[in-house]
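Omission of a single protein chain aside, the complex is shown with its protein chains in their original locations.
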Amino acid sequence: MNLAIRKEGLGWRILRNIILLIGVIIIMGPLYLVIVNSFKTLEEAGKGFFSFPKALHFSNYAELLSKGNYWRVVWNTTLITTGSVIIVLMINPTVAYAIARNRHKKYYKFLYLYILLGLFVPFQVIMLPLTKIMTNMNLLNPFGLILLYGALSLTRGVFLLVNYIEGMPTEIEEAARIDGCSTFKIYYLITLRLIMPMLVTLVIMDSLWFWNDFMLPLLILNKAKEFWTLPLYQYNFKTEYSFNYTMAFTSYLMAMLPIIVVYAAGQKYIIAGLTEGAIKG
Amino acid sequence: MIDKFLERSTYFLFTVPAIILYTLFFAYAVIVGIQYSLTDWNGISSSYNYVGFSNYTELWNNPNFRQSLLVTGKYAVMLVAGVMSLSLILALSLNSLKKFQTFTKSIYFLPAIISAVTISLIWDQVFVRVIPPIGQGLNIMELYQSPLAHPKYALIAVVIVNIWQAVALPTLIFIAGLQSVPSELYEAGRIDGASTFNRFRYITFPFLIPTITVNMVLAIKSGITSFDYAYALTGGGPVKSTNVIGIMIYNDAFQNLKFAMANAESVILFIIIAGLSFIQIRLTRKGGVH
Partner (left out) sequence: MKRSAKLSVTAMLLMSIILTACGKENVADNGNSSKSDVVKIEFFQQQGEEAIQNAYHEIIADFTKEYSNIEINMNTVPDPVKVLTSRFATNDIPPLFTDFPTQLQFKEKVKNGYIENLSDQPFIKEVNEKYLDMTVADDGGYYSLPYARNYMAVYYNINLFEQNNVKIPTTYAEFIEACRLFQSKGITPLYLPLKDVGHIFQATNIAFAPGGVEEMVKVANGEGQVEANPVFLEFAKKLRELTQYANKDAFGVSAQMMQETFANGQAAMIISGSYGRGNIKVANPNLKFGAFPLPNDTVDTTTALSGVNASLSISAKAKPEEKEAALTFLKYIARPEVAQKWSDLSGEPSIIKGTTYGDQYLQPILDFIDKGRVHDWMSSTLESAIVTELYSTTQGYLINNETPEQYLKNIDETIKLNTVK
């Protein structure tokens, strides 16, 4: 019996490894191009897009980092991403929890539908009206953008979290309630811990969205260069008739670096968060 | 006394900040947007008239719009099929890896960190510089030029690029979902002699239904509202073979002085997505483990 199980495991494992390997090549291929071309001048890249650089030109990097604006832009993006994530964490789980535990009550049914419908709204519908609202409220700045991201995060966040919470067993909560715990305490001590995997996933998804978003910063922050975020800065290398792609690639890599650093440093916590739910017992 | 009030209204209070933000910054904008779709505003003039549903009837009779819907539908179907199957396979593969799991996961995650425009640009170069030599070498006529140049294959090529990036996040969601399956069940299954495939079918799959629903809804929305890749790679061409509705809306709003029409197109999109998603959620409500 043991042998039979082992054999099957092996077949699956080989297949799996092949799949993963092919995937890695498909992913690293384009990335190789980004890295390699960031070390060339535009002239050299034009002559040989795929070749390894003849000499490692750090000039692109030097130029990028020395332009005073760049650090300001990184700071803006970090600020906006962090601020928005904090709001996301404050409002998404709370609303999702309230909805999930009260599905039978009319108010919460309506609320879920209200938020869920927002999920299907294409961005183009709200693009100009939103800009107008923000202009009128004098919120064409990072603070306004943070509030906006918080509001917009609700559709996906609530959708994901409500589904996840509903799939959770309620025994622990019920036990705590019998023990006399208040709803708030239950939410804070128990629920938050149990939904960690989805919460971490949500934070990752949202922070990537805020970090890489182009459209909203373009519409909300275009008044002053001091407000710019990284995507705006990167897109500036592409004008209507020219694309300074070597510089652009350099800036893409530099934009990825903070994320990679954060991920590497916080890996332990991220993994712990993602797997915490499994250790329920 | 206050404690009792707070306790009873905790759930309600939990919802208040969210409702305020959502209504102020989102719901209001949607209503204004829908309002615009009932006018003839061109996006610039200081005045406009209410024209009721005439934008919608005009769209109904517009062959460009119908063709666009078809293209979008094809795009969405390919995207959803590709993303769902690949991310599920990847999630299962990554989850069962013992060695190098974190490292491999990180590699698979990289495409999600890059913006759509960057990815489009890189793949455009790959398509136009790498494919023709390969095609000529293997003597496959269809590959003599960049796939983006063929009206027949451009759409597939764009979807492939979209999938390249889109797979990462659903994989994460699936992995989170896989974590929710109690490991004792697997043990039991193994002891009972169930094959890997059957273990997946009877144990894993039922627990995955909520995450499948979630991923599918998000993927459908992403497919139907797609814009970035098609716009950056082909601009809607060649000969409109990749002219998804997102591009049509963009052009009408910012280029063709047809802003109200663009809004009407968006509203129709909204109805389609909502309809599909509701059907899907209804269907899968029956499944799942509770």
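Every chain is named by a letter (A and B) in the order it is written, and numbering of its residues begins at 1.
Keep this in mind: a contact is a pair of C-beta atoms (placed from the backbone, for glycine too) under 8 Å apart; a residue touches a chain by one contact, two chains touch by 3 or more.
Being a predicted model, the structure only gives us computed values, none of them experimental.
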| item | value |
| --- | --- |
| In the full complex, displayed partners of the excluded chain | A, B |
| Sole residue of A:149, A:210 or A:227 that reaches the chain not shown, by the stated touch rule | A:227 |
| Sole residue of B:17, B:73, B:132 or B:182 that reaches the chain not shown, by the stated touch rule | B:132 |
| Full-complex contact with the absent chain, from A:10, A:26, A:175 or A:189 | A:189 |
| Among A:19, A:218 or A:260, the residue in touch with the chain that has been omitted | A:218 |
| Residue among A:59, A:182, A:207 or A:236 that touches the chain left out of view | A:236 |
| Residues belonging to chain A that touch the chain removed from view | 42-43, 46-47, 79, 82-83, 86, 89-90, 127-128, 131-132, 135, 138, 141-143, 146, 188-189, 218-219, 222-227, 232, 235-236, 238-244 |
| For chain B, the residues touching the chain missing from this view | 42-46, 62-64, 124, 127-128, 132, 144-151, 234, 236-240, 251-252, 254-259 |
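Note that only the chains that are shown with their structure count from here on.
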| item | value |
| --- | --- |
| Centre-of-Cα separation between chain B and chain A, whole angstrom | 15 |
| Chain B residues within the chain A interface of the complex | 6-7, 10-12, 14-15, 17-19, 21-22, 24-30, 32-34, 36, 43, 89-90, 92-94, 96-97, 102, 104, 106-115, 117-119, 121-123, 125-126, 129-130, 164, 169, 172-173, 175-176, 179-180, 182-183, 190, 193, 195-196, 207, 210-211, 213-214, 217-218, 221, 224-225, 246, 249-250, 253, 259, 262-263, 265-267, 269-270, 273-274, 277, 288-290 |
| Interfacial residue positions of chain A with respect to chain B in the complex | 1, 4-5, 8-9, 12-13, 16, 19-20, 23-24, 26-31, 33-34, 49-50, 87, 90-92, 94-95, 97-99, 101-102, 107-108, 111, 114-115, 117-130, 132-133, 147-148, 150-152, 154-156, 158-160, 163-164, 166-167, 182-184, 187, 197-198, 200-201, 204-205, 208, 212, 214, 231, 234-235, 238, 243, 245, 248-249, 252, 256, 259-260, 263, 267, 271, 274-275, 277-278, 280 |
